[in-house]
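Notes follow once the structure below has been shown.
Every protein chain except one is present and positioned as in the full complex.
Presenting chain A:
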Amino acid sequence: MVKNQRKLNKYKIQQMIVQFLPLVALVVLFLVFCAVVQTKGYRLDMYLKIVFNEGIVLAVVATGAIFIYSLGSFDISLGAATLFSATMGVLNYNAFENVPLMIVVIGVSGIGCSLLSSILASIFHIPVFVATVAMMSVLSAVSAQIITSRGGALGGISIPSNVLKSLDVPAFKIVTLAVFFLLCLYVFNFTKIGRREKFIGGNPVCAKLTGINYNKHAIIGFCIAGLSVGLGAFLTLVYTPSVTATTASSLGMNILVAIVFGGMPISGGADSKIFSAIIGGFSYILLDNALELIFDSSSGYGITQIISAVFFLLVVYAASMNYRTKTLPR
């Protein structure tokens, strides 16, 4: 009896550790990052600002992307969609000089891109991976074409720097992230939509036989992700009012890595956690920036990528170990 109780306690502690591991990792990465900046003799406040600005965009888009990932799908085109939305926003502002209209255009562009991906995937039954890879290529190409043809020698297009300058303050960005996150948290954890999305990710066949419509929920999930793309594009313009062909180019892949860092299972399902977006988003940016500072030579980029990849594999392995301990054949 005592032995069993001890095992139960050990098991519960193990589960708790797994639960809080991403948060602990975030704190550790933050401390490591601060130590690296201090050791290198750089200004910590400046680097924290960079991490904050990059992290906010990643966290916002990843928060929306959770709705796709929880379905057991993933969208590699989110970065390209962010670039496309920002490009549309710049074009629109330069044509009409109207900020609210620009915001609407950015939002509609983001949702439109995601909606198209979801329609290709759910209505036309094209595998999500194929649909989003195609979307990534198309959106990147269209954006690059617009940017290079209109940007001329500058290599990019931009809005006047003073237009959104007043919004480039931490308070605005934090409030934006908080409001969007709370909205998503509500939908994801406290409504039927979120529950059903997670259940689809766990077993789509069973979900169908429980009366859950996959197409409907895929479209809703992609639309929320599209909204986050629009918001991410807007925050990108707030931070840097110009758009180049490489803006947000790695965002799609970074989201995948970030949400896994944040403790979300790569296969989606019931264990999907919306907090993974924020925790993983900032963890990834801290890791990326810390590595860039450590390996600041010309070969540093490659080393940074390799170390990030190793971290990613370790996290996935740890998550799968936890999965294996749950298996009890009867």
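Keep this in mind: contacts are C-beta pairs under 8 Å (C-beta built on N, C-alpha and C of every residue); 3 or more make two chains touch, one makes a residue touch a chain; residues count from 1.
FYI, contacts and distances are computed from a predicted model.
Entry comment: the absent subunit's protein name, as recorded by UniProt, is "Sugar ABC transporter ATP-binding protein", drawn from "Pyruvate synthase subunit porB", "Selenium metabolism protein YedF", "Fatty acid hydroxylase superfamily protein" or "Sugar ABC transporter ATP-binding protein". Which of A:K173, A:K198 or A:K273 touches the hidden chain is settled by the complete complex: it is A:K198.
The chain not shown here is touched by just one of A:K40, A:K165 or A:K208, and that residue is A:K208. Taking the complete complex into account, residues 4, 7-8, 10-12, 14, 189-192, 195-196, 198-199, 202-203, 205-213, 265, 267, 269-271, 323, 325-330 of chain A touch the chain not shown.
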